[in-house]
Structures are given as C-alpha cells and as structure tokens.
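This is the structure I have questions about; it appears just below.
Subset of chains shown; positions unchanged.
Order as written gives the chain letters A, B and C; numbering starts at 1 within each chain.
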Amino acid sequence: MTPELIAAHGLTAEEYRILREILGREPTLTELGIFSVMWSEHCSYKSSRIYLKELPTQGSNILQGPGENAGVVDIGEGLVAVFKIESHNHPSFIEPYQGAATGVGGILRDIFTMGARPLALMDSLRFGPLEEPRNRYLLSGVVAGIGGYGNCIGVPTVGGETYFADCYSHNPLVNVFNLGIARRDRIFTARAAGVGNPVIYVGSKTGRDGIHGATMASESFHEGSEERRPTVQVGDPFTEKLLLEACLEIMKTDALVGIQDMGAAGLTCSTVEMAARGEVGIEIDVARVPQREEGMSSYEIMLSESQERMLLVAKEGREEEVLSLFSRWDLDAVVIGRVTEEPKLTVRDRGRVVAQIPVAALTEDAPLYRRPVSRPGWLDELGHLDLQEIPDLRDGNESLLRIVASPNIASKAWIYEQYDYLVRLNSLVLPGADAAVIRVPGTSKALAMSLDGNGRFCYLNPRQGAMLAVAEGARNVVCAGAKPLAISNCLNFGNPENPEIMWQFAEAVRGMGDACRLLGTPVTGGNVSFYNETEGNGIYPTVVIAMVGLLDDQTRVLTPWFQNDGDEIFLLGPFREELGGSEYLNLFHHLVAGQVPSIDLEMEKKVQGVCLQTHQAGWLLSAHDCAEGGLAVALAECCIGGPGEPRGARIHLEGGQRLDGVLYGETPSRLVLTTPPQRSPEIEALARHQGVPCLRLGTVGGTSLQIRVQGRKGAINLPVAEIRRAWQNGIHQYFEEQSIRDGLRGRIHG
Amino acid sequence: MKFGIVVFPGSNCDHDAYRAIREGLGEEARFLWHKDQSLGDVDCLILPGGFSYGDYLRAGAIARFSPIMGAVTEFARRGGLVLGICNGFQILLEAGLLPGAMLRNRALKFVCRFVSLRVENRNTPFTHLCRPGQILKLPVKHGEGNYFADPDTLRLLQERDLVVLRYCTPSGEITVDANPNGALKNIAGVCNEAGNVFGLMPHPENASAEILGSVDGLFIFRSIVSSLKKRSDGYQVA
Amino acid sequence: MRARVFVTLKRSVLDPQGKAIQGALETLGYPEVEEVRVGKVIEITLKDGERSAARARLEEMCRRLLANPVIEDYRVEFEAEPSGARETEPTSAKDPA
C-alpha cells in the first residue's frame, strides 16, 4: 500500500496505522476500500459523533431515535410516523438533475426500509444568486430532478424551502425529507440475526456508478473534482417504484428478519451495518451479485453506489418465497450470502476470500475525533452594527414591492409547480403555507411538517441560529393547528478540520439541542454534511430543521391566509424591531451583520401554546408566522399568498424606533392571527393571562394593504394585486426564457 | 356499480382513483393487474394516472402492449365505458383507442396546478350531469400533456364534437394563458366517436372530497354512474 | 450487429425543445444556427444475422413501438458501415461551462 493509494482513499497515515493494527496485517485492496468508506466522515460521523450524543432523543412517543434508517414517532391508533432528512449536496453540484433525483431515491428507501409507506417529500434548497446563469442551471436541474423522481414514483412533494446567497454559488445545498406511515407493530429494522439465515440482494444490477461517493462527500471541492464525474449515479424511479411495492408486500409476510437499503457505500455499508446492529457476522460472495457491467472487481462491487438496491436477511427456508415475490415485480433477487456467528464481514469472490474484517473495526472502532474548535475572531466585527449609519426607510411602498420580489421571500411556485404535491389524495395544505399538512389515511388525524433554517442567522451566531430554526419549525407547524412532535435535522457545514468550522458546528448542535429540549421536540435523527466548500470558500453553516406535528382532527386545519372582510388581525408575541441578519439589511444595504434576533424559548413556547389553545377553542381563522421580511412581509403574505383572490387589510402600528425596524425586523416568536371580531376580547384575555403580548393590528378588507405607523411618514398603501404580481414574479422573472435553456442540460429523458 | 382500475407497473394514481370511487363516490372499485387477461364483471374501466414503465420512450408507449390491453380494447369495442386519466389518457392515445398524440409541455416542464376547464360536450356518459358551459376546477400534473392532432383529425374532432374539455380562464374564456401545456386548441379531454371512451389530462380523483379543496371531479364520476344506471339492465360487457 | 434508429418529430409538428435550444445557442453567441430540431437516437445491438432481415425486423419495431406515427418519423441505419459519415470519435466533454 503506497502512501498515495492510502491518501487517495481519504485515510490519514495515522488512520492507516490503526487499520493495520486492527487487522494485524496489510489490507487487501478491497479491504482498503471498505475501510475507506466506512471510516469516511459520511459514514462514520467521526467529527460529529461526540456532539450529536448530547442531543435530546427521548420522549414518550419516540419509538426510534437516531441509529436506524429513520426516526419513528407514535401518532396513536396503532400508527407511527417514520421520517428523516438527508443531504445530497455534492452529487447535486456535480450533476444537478441526477444528484437531486438520487437524493430523493435514497431518502425514500430510508423510509420504506422501515416498513413505512412514503407519503410526503419536502426539499430544502440553497443556491447562489439567480443572476448567475450557472445558478439558474443548478436550480432548474435540481428541481427537475426532484420532480423527475418524486413525481414518477408517486410520492407528493408537499413543501420545502429555498434560499439564495452568494456563499452557495459554489456549493449549493440539496436536502430532502421524507415521511411515511407504518403500523406500530410492523416496523422493520436493519438488523441481521439468525446464524445461517440467507442474505438476499434485490433491485437493480450493480454497475460502476458512484464508486467513492461516500469519500467524495467527505472532502472539499477543488480543481479537478469534476474529473471524478464518472462516479455520478443515474436514478431509475420506475425501478424504485417496483422495489417499493415489492418490499412493502414482502413485509406483510413474516419471511424477513431485517432489511436495509443500499445507499452511500452500497453493499459495504449495508452488510456491515446490518451485522453490527445484530452483533453477528455476514458472509457474501460478490460473484453472485447481479452486475450491469462486465469484469467488475470485488472492490468495485463492494463500493458501487448503484441506486435502487436493497439488502434483506430472510428466515432460512423462506428464500423461494422471497425470490418469487420479487420476480413477480420483475426485479432481480439473489441469495448472495449468509449470516454467520463470528462478527466478521467476509467477502468472497467465487469462493476466494478477498476481505475479512471484524465488524466492530468498521463501526465502533472507527476513528472518533474531538477536533479542535476556535471561535472565529471575525464574528465580533460582524456582530457590530451601527444603525445610526444606515438611513431609515423613506418610501414604504417601494420597499415592500422590492422585498416581496426578493427571491428569498418571493413565491416559490415556479419550483413547487414542478412537483406533484397532490398524489395519494392526502394533501390538505399545499405548498405555499407555513407548513404542509397531509391527512393520515384511515384515521381522523393529520400531520403537519415544515423545513426551516436561516443560514444567515447561523453564520452570525450558530447557537442562536440553530435555536431560531427549531423555534421557527415548531411555530410553522403550530400555524397549521398542529402540536409539534419531534424533529429530524440536516447540518450542512464546511470543513471540520478547520477549528472555526468545528466551533460553528459544536455551537449549532448545542443550540439545536437546547431548543429541542425546551420545546419538547426530541431529535429522531438527521444527517451531517461536512466539507461544503470549494477552494476554501465555505457556505454559511446551515442548520435545516425538519419539524413534524400532529393534528387530531384533520378537518381543523389552519392556514395563513386572511379569510373574510371584517376579520380582526392580531400580532401575538413580542413587538420589537431587530434588524440584525435580516433580509432587509441584506437586500437594501448589502449587509449581513448585527446581532441575530434574540429568542426567549419560554416565550416561544407560550406563544405557540396560546395559538393552539385559541385554535382549539375555535376562535382562529388564520395564523401565519413572521419570518424573513418581518411583520410587513408576513402581513402581505396573509393578503396575497392564498389560493383564492387576494384580500386587503388596514393596519395601524404604534410607534417604534425606526420605520424599517418596525416593518422588516425579524424578531421571532411572533404570529399574525385573525379572528371574527366577536372573539377578539377572548383572545386578548387568554394571551394576557398567559403573559403573552397580543396586539390588535387592524382588520381585513378592501383591495389594498395599508400599514400606517404612528408618527411616521412613508408607510405602506398598495393594491394587493400589485403586491401579488411582484411576489409572483420574484423567481419567475429569471426563468421566462432561461428556464427552458437552463433546464435542458442534465435532463436525459429528453 | 363496479369500477375496474388497471394497475400498470409505474401507475401511481391507481390508489387515488380507488379512493375517489370508494370514499368520494361510494361505489365499488377493484384493481386489475396489467398481466390479467380478463376484466371480470366490471361496469366501467379506469386507466389511472402515473408513470407506467417510467414514461420511458413515450408516455404510455410500452404500457399499451400490456396483456390486459386486449381485453380493454374488446371492452371498449363493445361499448363499455373507459376513462383514461392523464397517463391513462396517454395509453389510450398510444393504443389508438382515442385520436391524437401527446407532446411534451410547451414550457418543457412538469406542471402541477389547479386549472379551470370548460365542459364542451355534455352529451357523453362522462359529463352529462354537468351544466351547460360548466367550468370545472381540477388539477393537472404532467410533463407530457400537450395534445396534438393532425389537421384532418382536428377537423373530425370538432365536427363530431369529440372535444369534451378545454382549458379556460376561471370565467370560461379559452385563452393562451389559460393553457398549461400548449395543447392544441386548449384541448384537455377527448372522447371517441361512440362516446364510450374518454381521456383527459386533469385528475378528477384529486377533486373528489371537500377536504381536498374541490369536489368537481365527482361530476365526472357521478355522470358515469348515472349513465350506467340508465343503460338497460340487460346490458352486458366483457 | 449494431443499428441506430432515429426517431424525429414530423416537420409539421412544433418542436419546442428545438426552439429552446436554438434560442439558447443564439444567446450564447451562435447566430449561425438557423434551426434546431431534437429527436431520439436508439442504439440497438442485435444478435448477428442477415442485415436485410434485420432491417425488416427493425422497421417493424419502429412501426409497432419505437415511433408514434401521429407525430414522429423514423429511420434505420446500421453502424460500422464503410462510411464517411462518422468523422469524429465519441468525445468526452471536458469543459462544463
């Protein structure tokens, strides 16, 4: 083994030394490959594990926390929600269509592996500014890829979030979430057990695709990375649809012992993890693996990341039953090995042993690092913001039209209209609201879900930024009338070997954990994506929270949009003006600076409580979270964001220091609510009783949005139709002509 | 009434059609596997939406050779009611049971959105419960819904009144902007000359319950049930 | 034996993809492009046999499955014929921009 070969496998000299010590000999090339992927950051979480251990993962309804393919939460009536979020950033940068498509394929397998039928997808996207053609190309390709896979397999994409910032130009983020429903007593795990039981390979044939995908996801981009392109995998949603139906069918029998999808690091990871969880060994012969290409080596077969494959452990004697079921679905299924007693992974090639490694060496004994951390010095300077130097707003109208057209705030219809968000007839709240809501088939319940993460906040203050993301997720779910249950998360960061990045990570995990503890929403799993940087330019540390909430009565879904003329509008939560890290500062003054808005998690919880209580009492007609763009944008969205005709409103605000602060400050823990006028006193009384500020803002009505701020000129008075036009055009304008052109590349089903 | 829903590999609105029939309409439904040779005693056939064979090659091109398609054709020939929704419509076109063909959407993108549709022909078993000029609100969700027919076929369609649905504005005008995919003459659904085979791109099953935001799809399903009831009791198919 | 089947939209059918590509090429600085039309090429590897029989079979495949006669034309070619048509070897594109 030459140092070059070792380095090419992403192993350090020290890691290699340990590897040799464990084996007591030089590894074979196949073994080196296996170690390299299992010890990669992507599979081993070697830099992050010590922090993730601190997260709250327990709860009375949490049946499965981190450690399996997805988290499992009890939702009553014998059913569970199974969900998870995953990143596919690197592959999507290299090949946006296929990268995003296979990301969807992967997260779907994570869910149906556990015996759940996938019912809802969501996507969290980050790109560089749309002025750049390359960013438009990436966005077009990624959206087409997500739609291409999700639409074809028939799982609705019900929501998501999309942001644009310079730092994502060379490192877009593509995180995909999936949620499925299973019967509580029919949850499957990825555990091998029962010495002698057959290990069965099902699904697509193995090709040379994606070899080294896991190591690729564990290194930064540099010149020449694009040369690694042949590792790109092509997704086949049609085959996955067959695989999904076949797996769910076999799961109705009792022939299976365990099942695991083949994702990153393919056959290697699935065999090793199944053996590790079951504390057994697995022995396979690669010659039996169905192959798409000729002359594949054991190294290539073990490391291939061909898509649409699963690994099953069945009960001895049930082989025929399993194989014939899969053949009915026109899928390959082959017994490739057995469960063994000794906890070793043994790989043969036509009988000859080409790798034999103790399972623990690849899992428990994988390297674990407490990497150095250091708080970046530049944070202090960034945190400093002197508002004296920034002139206050003069023209409210112009500013509102401009901010609602900012791609970060503008309608995302250009994106989600490329997704089938309706299939399976469960979608109750469609994309465009704070949270998506689907009904739970066969029950009167519904599930609300939201993806949230403000990279700018995390950049300015990772701990607080992560807290804000959890709080916003919970608030979004509450706006749909649901009680927040639990989260999954995707942590997108730069190079962990850089102490400043590692500090950001440590802080963010701490903030996320604290918020989850306080809000009572445990972490059921997630994903860490490091090395999101190109040529040393890192992304904002980007914490994406996937929040899931439950509604007991699916007919009582809340939406953000104003309903009737005459309804009264309230602001629930603190009335402050915090401009630090806001979309306003970024858009109007090109500033990403200041103190991120402070969050009082106790207040947050109370605000959410009041909202749910008043909704329970039947007093609410709408609820909307104030997020990017602050109060003015939230009000505008309530007017124009719904599926019907836009509605006007007359708003009167008291005082404040600055007009821009009042209109566009992003203080958290705030909701815009409406009620029938006769309910106003009750809401005010309840809020007062709970110690939550509750401000009467005005009434719904007319065809324009008027916002007056006491003692200030230049407030807002605009026809809602005009606001809507600006908002609808924000993203669309970049694609009228371009869409077609940019979308061309990366599409193979021309 | 008993609806048979044909499941092709890659169908994914089969389950939705089933639910719409059972829950929205309160009628019976059963799945028919594409490898089946016979249809059993169903009263109406639905070819559901989805991506049969992944839409590879052309939407519907491979599915139309499924073993069950012989029985479907025979059923249609004898006057049985056949409803093709989205991918089902594409299969009927490929099979030659309806005239025309589908091209990729003009904007070259998949489109999912609620659209307005004007009922152009109420003299079909699928639309006779609609009011004259009724406008239905149904979602479309497809990448290849850009209906095409050559000039002769188009003339025939118009002369014989075979265009059943057109994309329109909420107030019923047929405009370019109201057309989500570039379909010729805003055509969203057509029937055959006998009137017993109907294909449409929009999804009536997705508008089959109040909780889903629209029940307009039920006009189509209820029309089917009522026309089946009107047919003489002795009427037999398959 | 390898054959190539070309399936192209009939001239009378609008080709929005071709139009889009043409527009894109124009913006990218290729005004010399007058028209673009996009079709499919289906490369088929056949068991060796007699060419004329193979051609008949391939044309049948086109009529039955590969082309939709309402909108498409087709053409069958055999590969590896002594031909001047293939001037360049398959090239792996390098420059993504």
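To be clear about the criterion, a contact is a pair of C-beta atoms (placed from the backbone, for glycine too) under 8 Å apart; a residue touches a chain by one contact, two chains touch by 3 or more.
Predicted model, so just to flag it, every value in this text is computed and none were measured.
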item: Stoichiometry of the full complex in this file, given that only one copy per chain type appears; value: A x1, B x1, C x2
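By definition in this document, only the chains that are shown with their structure count from here on.
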item: Chain centre separation in whole Å, for chain C relative to chain A (CA means); value: 40
item: Computed distance of Cα centres, chain B from chain A, in Å; value: 36
item: Sites on chain B at which at least two other chains make contact; value: 107-108
item: Junction residues of chain A, two or more chains touched; value: 740, 744
item: List of chain B residues in touch with chain C within their complex; value: 57-58, 61-62, 65, 93-94, 100-101, 103-104, 106-108, 148-150, 182
item: Chain A contact footprint on chain B (complex, rising order); value: 9-10, 12-13, 15-16, 19-20, 50-51, 53-56, 107-114, 139, 141, 143, 203, 205-206, 208-209, 211-213
item: Residues of chain A touching chain B in the complex; value: 144, 147-148, 151-154, 236-239, 241-242, 329-330, 416-425, 427-428, 439, 554-555, 643, 739-740, 743-744, 749
